[in-house]
Each structure stands twice: as structure tokens, then as C-alpha cells.
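The complex appears here without one of its protein chains, the remainder shown in place.
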């Protein structure tokens, strides 16, 4: 497990990405955790300006990007300061000595030089003059200033790490050539720096050994590496194809959701319309308007923007039109910590609207899982004519993992039929429901003879006319609730992983999937029994959820919030579920969950 | 129990109001339920245009406006059609025969004239030519057209009813004179019509008896009649006085909350600033800005507007500034039924914000109770430096009851102190907390030496500086939660009314108070035992709530929603509380609750 | 209605009446507008299913219920946003927005100005009664300063918007004004709006006889105060055409006695002028400043339409990259195969 850390300007994300790609192509299983700082470029060399990228890879399947890196590459004192606390004792530390000058040390708040004051005694420290060696290596290249040359030092570091783990290099060399095609001298410089780094590893006596981590045994098929936001984007595109509905995205930029807008904007040849609205209200409104017209209306945001969509979602509930609302959760409340993950928007999406306003909720559990979660959200929205919340978070969004690319032909059809004919003799009743799904007909403008009006006032059953009738209102409130509750019959049962008949169940949802799995593995390795189950549907719950949670003496629900799923489970099933809750704006560590589970199992 | 019903233009609300006043002054206890239709004036004579006003009065204390009126005054066929279903069998029906012409019958959807077809056989029907007798009675007055004269028919009806129940008439006569001072001929007409109605009662053989309902035995003191919205307005004014903070109201008109804005706008001599904003977002933002400056910031709305305030409330949570958010609930979802009551915004105010964003919630239970609820909400907001939700609903807002006017001197001081000095040597730490309340100092602009910046990003403990530190975030999330949870120590315990040691508890909140009380009385009258308790604080719950609900075998929670308090209670206390839920946009009937309670007690 | 099966239809006003009972207050100006629009609709030459009315909340916003077309009565202020999504994704539809002065200029101000600058193909009809009707009589952003209403018993404190000025400031490509009861004027403006490709903003002066009766009597009743703007004609008005409009040195447009000035100095109206400055100046002629009110089309210029640009971008992308291939997308970037 490796972490690259440096200044925002040092290209750490790119370096991490390339290392990940090499590793993926090599065949290791892996998981990554990029960790870029705030949203503006802090001054070079400062603590808030530190950017990091962690890669966990192994010859077996991997569930999390790992708790503590074994290797840390620190490009400057600030990067060292911010990350050293996480490095495992006895771990390997590679530092760019060129950056350890007085100014940088002071910016990082070091009183003395840690390379000299003995404070790093617990680690294997490799002092490498990354900057000067890079400059030296690139001397031959014309058109490159020494400042530009120095910028290639991340490729030097990448080369060194690639050597250390014996990664295949072709991919990176091809990437560099393509990426910098417009400036061939930069391409040459980066390639040269990369090779110089590799060679340095091979020749320097400082690095005695290189490690070989054999490829993991994965299911056969074609793989790619994928991040949550990309998987989500592709999932939406796939859902558009599978449903036959053109995709309309209404969005307003916000971290960490902007990327979905940005990626979809590249995919116009899929018939995608991306509308960067004036705000989140307009973004969701436009998506709903498009849905009225028969499009697949989608709106994406993070918590601070989702609150602004509540009013529109409420309207969609009563209009009974499909609408996909993607919430890529981040740490709050209010603006909070925009780049950091959290899972604390669950109760908001469940209840954050006036009156009884039920909305199905689907959550992704892994970066690649965002693909299927998106298709599932769309399937439900279309079939049941309802807004659906799709939850991801900043960790899934930016994290990545290898993904067995699905066969397009094997993906299930999720198409629907628009109404084309009156459904009551000569008359069209826009709120007459399908007996099984309770969905109402979707009659889109342009359909002759089905002209009708819908709105936010309470509607009479069947006709959809405005009605203030008390009993009708009660009926409609219950119909809307029953429609959503009924989806339970149409989603998979909750799967339990319980190899040894445990008494303790760990129930999770969302991005804690990997950490819970890894922790359970460790707990089982100590001879203890523990069961795990993970919810991908939060509303309604899978139909056997009550059965599952009641089957265990102890139920632990770890969440990166103060206990939101726990509350829902306790209320619905009256089981005394306990929580493990840390709200730190970062994923759980397997180790802490291991401790929590062990404690409960032993209790 | 009397219901006046007629066309929106018939002045039924005024008539009801006057009858209520007479009744209050006479000394009966009473409760009222106005029921006006949609928000626009529907065509005269149509069913949606019907407006009603119900008054329940008696010689003992009264808890609800009653289920079924004993007397119905129907000014036209539409009013008859809409209301006759509610009239108790054997009840008295007074109809304005002049309005029962073909056109009106047809508009009301009557195939045949109900006065002639025998369909009213179950009732004591009094056919009164209200319109023509009124016109006749006013013949002497100059300047009055016969159309104008006809408009006074509601006063004729009022006079008749006043005779029937022997109400004191001076108040109404004085009222008419004052109200129509600018048009003395109208004043004269109404007064004449009123007297004519009284005289008609006395002389007509149709009305054999008049009823006397003796004054109720109420606590000694000075009383007035008060509606929920007026009580709320006065409560806010009182809180401003008691806290010494000038009131700033940011509001955007919406039914049924507009009235609070409108009433406060009249009270500028109390130093009240009312700001009609461009929308609800700005309304809440301005209130928060005013709070930053040291004002008592208040914002009022109903559900569809409250959703728009969520973002600002989230900011207030993290800024830790006082802010009062009044939600006068109405039937939803979305626009719903704007004039109808519901209690379905509870979960929204609890959870409708991104991330962990705890906000105290106070709810009023009776119209007059809005006064103290408002003061309590302000007390908590100021003392704990937190936004507070105050819940009322359309039923409390418009309903009224007699109110023992409190002694101003007896109201508790709720003032606070602004920070004036650094709190850490020379330094001011805006997030250093009071050890007991966990409140932070409120240092308002204009205070020399305490200049500081606050914002929506996560803050470092004590200093309030922007912080992305993981452990700090967890700490702050918990501190904000602990602060709100800690309020439990500072609010009254939940009181239980359990005269006979029951096994069944009925737990309520909000405007169901009256109906639950009346139902429990009836149940007890049948010899059954039942306990009741009513929550005025929904977050946090009173500290003994768990104890109370666990002490009973059966817990029934009646709510005009699908079970929102029930969910909270089940989750927190793991008791198998059951619900009685009808979402009809109107208050519960005591009778239906009686049945529900009886069934549970007997089960 | 009589269709001929070829999509060609010959409709009448009656075909556009829905089965819902109209529920405005008797005497409300909204009736007159509904009537004119129903009579006008056949002029669009579109079958009913291709027409959509989207509204927000307010008295005006009940409008869609009464039209036998597709319709949505949405949420307060958001109609322009919702209609944008519909129009942009369905260029085959004729999308109309009906809104009130509160709906459009108070809570919905932002959506309005953004739809105007984008030039989305929407026809936006703002029924301006200078009051909040539905919520029973609070002042609105077009109410005059000092207005005594339910929420301002001592008089309102905020300077009103001039709806046309704000629209022009927001880059609107089409801006017009008409009066509820002026059938001819309103019909003409509706026709011009419908013909305009892009967003068309129409202010309709509407009498709310319950909460703000007579607000526009000076021009609704007194025809002499109507300044009908006619493209390419000198601006003259008054019972005998005795008044006219000139441009002053300070850039403003002002009403003058026509007799007092040289005929050639009268402004010749040019709705098609790209520069919005003169249209802006005309928007500043009000009853308060000049005792008269310009009506008709102030500005109507062509500029790229958002929906068209969007469609073109999709077409271009398909031309360049071919119709999107899902399998190829999923396989883009580095892949590797495990056997």
C-alpha cells in the first residue's frame, strides 16, 4: 500500500492514477483513495496545499484502499508532516530532499529538519534528490527550462516506485506520449524522467530489493479501472440506452458531483443533453420538465445542493413522474468539508420534504458499483413513476477499483411504455393506476387525445383533478406510500454473508462496504464468528430485512454519521441495533471496525 | 355546537367570529374551526366556494370544536350539500330558502330540491327566507341598494342564532358600528338586519324555544378569545420584550402563515421590523443576518416554504446563532391543500438538512398555547445559540379559544448577554463554549476587539477557524449534537394524565391535544382506563419520555400523518407504539379517537 | 375540432377549453386573457397535443387547468426552469409559461432572467396585477412604493421593478406589453411572440378587482393614454394622435405634444434594433413619468436560441463521433483481460 503526497501543484493525482493503471494492467486487485485538499490552490509548500493519493494492491481481492500505507512518498516537508502519522511503523519513506530547505520547513511548521532531528527513526527513510536528479536527467532536452524540467519530478518518483514494485511501464510511456502530444518536448521530458527514476531504483544502492506482488486471481473477463463518478456516468448512459429514453441532465456545479456533469457533457453523441443551470432548484426543475416530456430526467449534486431540490422532488412525488436525484454525499453540515466523504444525508433524502412524501432510495457501495446502482435507480423511477434518490459519496466518487466490464447485451431491458390511448372509454384518466405497480400512465406531450393537466395541488384519485375532499386526500397519501413500499417486492432480498452461524450481524450501507468486509475477514481470522449484510436499497428495505436483523442477537451498524440507518432499522424492526459512528470526513479503517466488531462479538 | 356555512362571499367567517365573541363574552368555554375553501374565490354558489365556521361552546371546558354540529345554518344549496353529512341526526337545520332556486340547485349538483324531496327528514328543518326578509327589513335605509341590503343577510342569521342561544348583543352592535364607521349606512343596515334576525326568532312560531347555556366555570381572571396565529404573534412580541432583543421577521407570504407577517407588520411601535422578502430563502437569510447583528431573527412559513429554508437553517446550525423558524403546517405533499391542517412536517424539520444538523423542535398544542410555545422556542434559541423550529398548523392558526391573559410581570425573563470581552487572555475564541449549555459566545458587530469571522465550513473547536482535521470534525459533530440533546435537562418533564392507573397510554403532540383529551374523557366515561400525555418538545424529548412510554403495555400515537412521532419514539425507546393515522386535511374527531382508544384498551 | 388525419387541424377557441370550471373571482382580468388566448390558439396552426402550458403558483398560474392542451401547474416561481427542461428536450413542442408578478419577479426572478438570457424557446406571459392575488393581497415587486396592503399596513418600502426594464437588462430578445381587456392589442402581441424563435417575454396588465382594483385604469380605461408601438412608424398616440415620443439628449425617451415638435424628430419605432438601449428607454415611459404607457412589441431581435444550439451540438457530436456506442464507452481507456 503506497501513498504519494506532495503539493497540489506536484501532480500527485496524476502520479497516483498512473501507478494505479500500471498496477491494474499488471493484474493486481486494488483500491485507491485520492485525497485532495480544499477547493482552492493553497500557497505552494503549505499544509493545506498537500494533495495525496493512496493505492492499495495485492494478489488477493481488496476491499479498501487500506488504513496505513507501507510506503510514503513525500515530495516536500508539508506532505511529510500531514502524512507521516499514517505511515505504518517500520514503513518505507521516500523524501525529496531538494524540497527540504528552510523556507519549506518553515511553511510546514517544522522547527527543525525532521530528516536530521531523528524524529523519523521508526521508518526506513530513503532520501532522494528528486528535483535535482530530474533536472539533471533532462538536461539534454531542448526547449525545456530547468523550471519545467523540475516539474517532471513526479514522473521520476513514479519511475522509482514502478521499479520498486516491478510494474509494467509500457502503459505509462504510451500515456505520456498521448497526453502531451501537443508539446512533444514535455512528453519527452516526462518519459525520460520516468525512465531515470526506474533506473535510479535499479542502480542506487539505497534500494536493496524490489518487491513482486503477483497478479490477483480475478474472474475471467475484460477489466478496466473505474472511479465511482465515472461508473455513475456510464451507468446513467447505459440506463438511457436500456430504457430507450434520451438523457437530460440538469446540474449545477458542486464538489464532488461536478465531475458527472463534466463527463456527461463529453457524451453528447449519446444523445445526452447537459444543462448547467443557474442553481440547483432550476437544475432539478429542468430535469423534471424534461421528464414530463418523456426524457430520462436526472439531476446531480451534493448535500448543500440537494437541500435546494427538495421542493422539486416534492412536486415530482405528487406528479408521479420519474426523476433521478443523485446525491454524492460530502461532509457537512452546511458547506462543511467539501472534498471529504460522509454518509449523513440518508435521513435528509428520506424525510427532507414537507408532508408525507415518500421517495425510494438506492445507494452504491463501491466505486464500480455506482454503475449498477445508477441503472437500478433509473429502473425503479421509470417503472414506478417516481423520483428516486441515488446515494454515492466523495469516497466512492473519487476512489477507483478494477471493474469487470459487463457485456452490454447482458444488461436487462428497463424500457417502459408511454400511454397512447384513453384508458377509460373515450376518456384519459392520468391517475388511474397499474394494479400491480400502482404506477400511473406516463402520457407525454405530443400524444394526441391525452391532453391533461397535472400539478402540485392534491389530486382526485384516477381523474387527477384538483380535489380537497378529505377522504380522497387520505387515500392519495396512502396510495403514494403504498406504491413506494410495494417496490420491496421487486428488489433482491438482503444477502447475508454468514459462513459460520454467527450471533452478531454487521449491517452496512454505502461506501463502508469495503471496510466492513475487510474487518469481518480479520475478525473471522481470529476464530470469531460474524455475519455481514449490506443494504443497497434504503427505501424500501429488501423484504427480508426484518427477518435478517431479528435473526441475530447483536446487530452492529457502522456508519459515517451519528446513526441514521440505525434509527430507521430500530424504528421499523424494533431491534436494539447499536452503532459504530465516527464522523471524520474519511472512510473507516478496517482496523477500527475490527476492534468494534470484536468487542461486540466478545461482549 | 353550531356551524355557519355559505358562499365565500356570504361573510360566514365574520358571522362565526362574532358569534364566537358573543359566546366568549357570555362566559362559555369554546373552540372554533373555520374552514374556508381554496385560495381563490370560486364562482358564487359552487361547491368549492363554500366557506364554513364551526363553534363549539358549553358550560364546561371544551377541548375541540366538535365532531358533529347540532345546528347547521346553510345559506345556499352548495353549503347544504357540503355540510349536511356532518350534521348530527336530529340536529337543527336552518336554510335560506331564497337561495334555493334552480340555478343554485344545479350549481350545487342537486337533481331535485332537497327541501322538497324528503331527503332532510332526519333533521329539524327551519326554512327561513333570509335574503328577502333582510331586504325587507332594510327598506327604510337610504343609500342602500337592494343588492347591498341582501348582503346583510349574514347579520340576520347571526341575530337569529344569537336569540336562539340568548347571547349578549352589545358587543356585536358596537363592533358593527366601529367596523363600518366609514360607511354608516352599511353599519346601520347590518345592525338592523341583526336585530331583525333576533326579533324574527322571538316572534316566529317556527322557533319554539331558545336555549340557554350557562357560563362555564373558568379560572378567575381576564379572558379574551384568541386564535393560534394571533397568540403566536403576541408570543413573539412578548419574547422580544422578555429577551430585550428587537424582533426582525423575514417572511414570504404563504397560507396559513401570512397572517403572522400581517399582524406583526401592524406592531412596528414594538420595534418590530418586518421584511417581506423575495422568497423564503431570502426571508430566512435576512433573519439570520439580523441574528448575527443581535436581533431576535424570526422567519415564518408553511411546509412548501420551509423546505426552501433548509439550507439557511443548516448554516445557522453551524454558525450557532439563534434563529426561530415557524412552520405552520398544512396538507401536502408539494402545494397540497393550502388551507387544510396536517402534522406531517415533523420529520422534515428534524432531518431535512444535509449531514448531521440537529435542531430543537417545539410544538404548540392549542391556539392559545401558541403564545407560550413561541416564548419557549425563543428561550431555547437564545440560550443555546441555535435555530429552533416552532410547529403550529392550519387548525391551530385559524382556530380560537378563550385565553386567560397572563400577567406580563409574571412572564419569565429570557434575556441573554452578548460577549463584550475576550475570553482567552487577549484573544476572543468565538467557539469556546459555556460549560453547562455548550453555547458559544454571541459577539455582535459593533463590539470592539471581538472582530471575528464565521462561516459554513467546518470550524476548529474554540477558535472557529476553518479546519479539515478529521478528529476535530468528529468532535464538532458531537458537540453540536450534545448541545441540542442537553436541552432535555432544561425543559419540563412529560406530564402524564392517568387518573386510574391505565395500561394504555395515548401519546400525542401538536393540535391533536384537544381531540385526544376529549376522546380520553369519553373513554373514561365508559369505565375504561386510559392515560394521556402530550409532547410540546419534540427534540429533544423531555428527559422522562422513555420512562413514561415504557411504563405502559400499549402506546397509541394518533397523528395527522402516517406515523412520524411514532417512528421517532420507536427508534429511540424501542417500544411497540402503534398509530392512529388519518391524513384528511382536517382535525381528528373525538369520536373516532374514542373508538380507536377503546379498541386498543379492550384488545 | 376537425382534423383531417394528416396532422393538419382546423381548430377553434372551443377546442381549447378544458372541462374544468373556471375559478377566478367574478370580474377578474384573467378571464379576459383566457378568452383571448383561447381564441388566439388556432392561429398557432398546431394540434393541441403539441402545445404545453406551464405555470407556477398564483391566481394567474391556474391558467393551464383551463386549456385543453398539455399543462403543468408547478411550484411557485419555478415554471421558467421546468419549461426550459421541457422545451430544450422537446423542440417539437410549443411551450408557454403563464406567471404572475409575484411568481415571476419575486420568488422566480432568477429563473426568469436566466431563461431570457439563454433565449430558450419559451413564450412567457406575465399577468401583472401588481399584487399577490392568491395569498389575498400582499404587495408584490411591481407594487408602487408606499403601497398599503395586508402585509404593509403602513405602506411598502421597496421601489418596484419595471418588468420590461429588468427583462431588457437580462438580454431578452423579445419584449412586449399588452392589456387584459385589449383583445386586438393582446392578440397581436401573442402572434408576434409565437412567431419569435427564442424566449418571448410579454407583460399583460391585468386587473385584480378584489385586491388591487383599478391599478391600470389609466391605460385600461383611458385609451388616450395608450402608446401603441408600431414597427417602423413614428411613435404617436392620443385620441387624435396629438402626442408623440422623442428621444432626449440624456438618452431617455419622453412624451411630447406632437404639435410642439418637428414631425421628423418623433422617434420611429424599430423593434428589430439589435442595440437594446432605445427599447430600454421606452420601457422607462410610465404613467408616473409621462402619463402614458407604451404597448406592443418593444424589442424583437434574432439571436441564437438555446434549444437550437443544444440540438446542433448533439448533431455535431454524433457526426464527429458517431452515434454513441455503449460497449465502446465501457471499454474506453486502459483495459486488461484476465483469462
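The letters A, B and C name the chains in turn, as written, and every chain counts its residues from 1.
Heads up, the rule we're going with is that a residue touches a chain if its C-beta (ideal position, glycine included) is under 8 Å from a C-beta of that chain, and two chains touch if they have at least 3 such contacts.
Computed from a predicted model, the values in this text were never measured in an experiment.
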item: Residue touching the undisplayed chain, where the options are B:454, B:475, B:551 or B:578; value: B:454
item: Listed residues B:158, B:282, B:535 or B:548, member touching the removed chain; value: B:282
item: Full-complex contact with the absent chain, from A:268, A:353 or A:570; value: A:268
item: Those residues of chain A which, in the complete complex, touch the missing chain; value: 38-44, 46, 48, 252-255, 258, 261-262, 265-266, 268, 274, 276, 278-280, 304, 334-335
item: Chain C residues that touch the omitted chain in the full complex; value: 106-110, 113-114, 117-119, 141, 145, 154-155, 157-162, 165-171, 247-253, 270, 273, 275-278, 280-281, 284, 303-304, 306, 309-310, 313, 316-317
item: Chain B residues touching the omitted chain (full complex); value: 21, 24-25, 27, 171, 218-225, 234, 237-238, 241, 246, 248, 250, 267-273, 275, 277-279, 281-282, 285-295, 297, 311-312, 314-315, 319, 405-406, 408, 445-457, 465-466
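The rule is simple: only the chains that are shown with their structure count from here on.
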item: Pair with more cross-chain C-beta pairs in contact, given B-C and A-C; value: A-C
item: Centroid-based (C-alpha) most distant chain relative to chain C; value: A
item: Centroid distance [mean C-alpha coordinates] between chain C and chain A, Å; value: 43
item: Mean-CA-position distance for chain C and chain B (Å); value: 39
item: Residues of chain A whose C-beta touches two or more other chains; value: 311, 314-315, 455-457, 466
item: Two or more partner chains touched - positions in chain C; value: 57, 75
